[in-house]
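Heads up, one of the protein chains got dropped from this complex, but the rest are sitting where they should.
After this line comes subunit A, so read on.
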C-alpha cells in the first residue's frame, strides 16, 4: 500500500486558483474572442465544421443575390431590404458560432496562462559529471539532466528527486498553500516545474524536455490548436452532417415544388405574368435550410469540447487527451484507495473490553496513562476516550517520574513505567502475550476469543497489560470520512461500482466496505492484485477508473481506462496514467467521472434541443413561403405572425440568437445530477426535448412582435 501525502479531507476549493475567479465573459476575453470570430470566417477554417460551413456558403450566396438584385438582374416579390436583413442575420449566425468557439478557447487560454506563468524561464543549476554545477536556463534543460535545487529556489522542470528530500511549496500549481515533502526513492519523488523548494537541498532528474511537460500538453489541449476530436464528438459531427444533408434534401426539392404551385395558380387564375411566392426565392430557401440544419449544436460543439477540458483543468486535473475526459463519463467501476478517500486515515479507539476482574473504567484509565505521550492518532483517541468517559476537563497527566516507552518495530508495543514500578504496555496481541509470558504472567483464556472477535468486525485489537496481568483489549477502528455513505450512494446512482483498495486484512476490509456502502474491496492489496482485479473487470466489458501514485501502480494506471495519477507521485506513475491530479486528492476520481458525464450530457442535450427547435420553424416558414400562391396555408401558422417576410426573418433571428444565449450553458455544462439514468433521461427529455419544441414558438412570436412594434417590417 502506498503512503502518499494524503492531504486528508479535500479542501472545498483550492484558494489561489486565479482562473476560477474569472467571470464567464470578462471583457478582455470577450474582446479577443470577438476579433477571433471574424478571423474564423475564413472558409478553410469553417470547413472543419460542416454545419456552419453550409451557413457561410448560404450567407455568401445571399450576398451575391443581393448584389445581383441591386444591379437589377433579378426581381422578386419582396423588397431588397428583406434580403439585406436576412443576409445580415445569416452572417451573424456564423459569427455567433465562431464567437462561441473563440470564447471557449480564450477562456481555456486564460486558464492555461495562469499555469504558464509558473513556467517562465528560471535559472537552473545543472550537475556536471564531475560533481560541479553550471548555471543554465531552465528552457535549455533536456530529459535526463540532473539539477540541484536548494532552499527558496524554483524547481526548473518536471522530474524525479534522486537525492535528498525537501519541503516543497506547490501552491503555484495546486493553489494549496500547505507545503509537501518530496524525497528520493519511494512514491513521493515527483516534482513539478515552477514549484518552490522551501528547505533542504535536492537533486532532480529532469523527465520532460521544454514544451513537453504535462502542463504544456494540457495548455495545447485547451487552446484547441492541437485538440483532437473525441470518438463521441466524431460520431456526433457525423450525425449532424447527415442531418444537414437530410435538410438540404428536404429544402432543395421545395424549389421545383413551389414552381409547380406558381405555374398552376397562374394558369388557374388565367394570368399573363407568373405569380411569385417566396418559395422560389433563393435567399428564402437558404434561410429555410439554415433554420433547419442543426446550427445551434453545430455552433456550440467545439465550445462544449473545449469547455469540458477547461472544467477538468479548473478542478486541477491535467488530462492528457480529450478522450480521457470523455471516457470518464462511461466508467463502470472505480477503484478507490481506502485511506484518504473512504476513511480519515487514522484509527480511533472505539471500544474497551476489560478481561477478568478489571473494570471498564480502570482499563480506560490505565490505557490513557500509557498513551499520554503517544502522539499517534490512535494514542490520542485513547486519551480522549477516557477524558470523555470521566467527564474531565483537564487532560490526563502521568505521575511525576514516569518513564515512557516508545513504540519500536521490534517490540511492537509502547507504554509507560510509573514511579511505583508499575509497567503498563499496550500493543499487538502477540507482542503483549510474549511480554506477559516473559514476566511469568498468565494469559487469560478468553483473550484469544476477544481478539478474534474484535478482528472479525474489522477493528484492530490492541491488548493492554499491567505488569504480568492482561487488563483487556482496546478495539481500534477506522473512522469513515463524514458523509461517505451518501457519497457512495450517489456513485451508485451514477451507475458506478465502487471498489475499495486497502492493505488491511479481508475481515477489516469487509467491515469497512460494508459500513461505507462499498460494493467490493481488494484486501491486502498488492500492485499485482490490483492489476488482476482490473483486468477481470475489463474482461466483463467494464471501464475502470483508478488513482495511483507509486511506481508500482504504473502498470495498473496504464491498464485502467481512466488512470488518474497524483502529482505527488512518481514520474513513472504520472507517465502511465492518462490524467494527473495536481491536488493529489484521492477523492478527485469522483469529480473526474462527473466532469466526463457532464461533457456528454451537454452535447446530447443541446443536440436534442437543436433538432427539436426545427418543428416551430416549419410552422413559421412554410406558410410564409407560399403566401403568394397558396394563401390558405396561413391556417397552419399557429403563431399568427405579422407577414411572410417577418415570419421568415423572425425564424432566422431566433435561430441566430439562440446560439449566444446558449453559450453559457455550453461553457458551464448542463448540470449533472446523480439521479440514475432513467430519471435523468426523463428530466432531460422534458427540458431539452419538449422544451426544445416549445421554446422557439414563443421566441419566434416574441421576435415578430418586437419587430412589428419597432416598425422594422412591412
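One rule holds in what follows: contacts are C-beta pairs under 8 Å (C-beta built on N, C-alpha and C of every residue); 3 or more make two chains touch, one makes a residue touch a chain; residues count from 1.
Note that contacts and distances are computed from a predicted model.
Chemist: Of the candidate names "Potassium-transporting ATPase potassium-binding subunit", "TldD/PmbA family protein", "Sugar ABC transporter permease" or "MoaD/ThiS family protein", which one corresponds to the UniProt protein name of the undepicted chain?
Modeler: "Potassium-transporting ATPase potassium-binding subunit"
Chemist: Which listed residue (A:77, A:114, A:387 or A:467) would be found touching the missing chain in the intact complex?
Modeler: Of the listed residues, the one touching the omitted chain is A:77.
Chemist: Of A:495, A:517, A:660 or A:691, which residue touches the hidden chain?
Modeler: Touches the omitted chain: A:495.
Chemist: Write down which of A:168, A:565, A:589 or A:630 is the residue touching the left-out chain.
Modeler: In the full complex, the listed residue that touches the missing chain is A:630.
Chemist: For the chain left off this view, which of A:163, A:183, A:330 or A:520 is in contact with it?
Modeler: Here the residue in touch with the unshown chain is A:330.
Chemist: Determine and list the subunit A residues touching the chain excluded from the picture.
Modeler: 77, 231-232, 234-236, 238-239, 242, 245-247, 249-261, 263-265, 267-269, 271-273, 275, 292, 326, 329-330, 332, 492-497, 540-543, 596-598, 600-601, 603-605, 607-608, 611-612, 614-615, 618, 622-623, 626-633, 635-636, 672, 676-678, 680-682, 684-685, 688-689, 693
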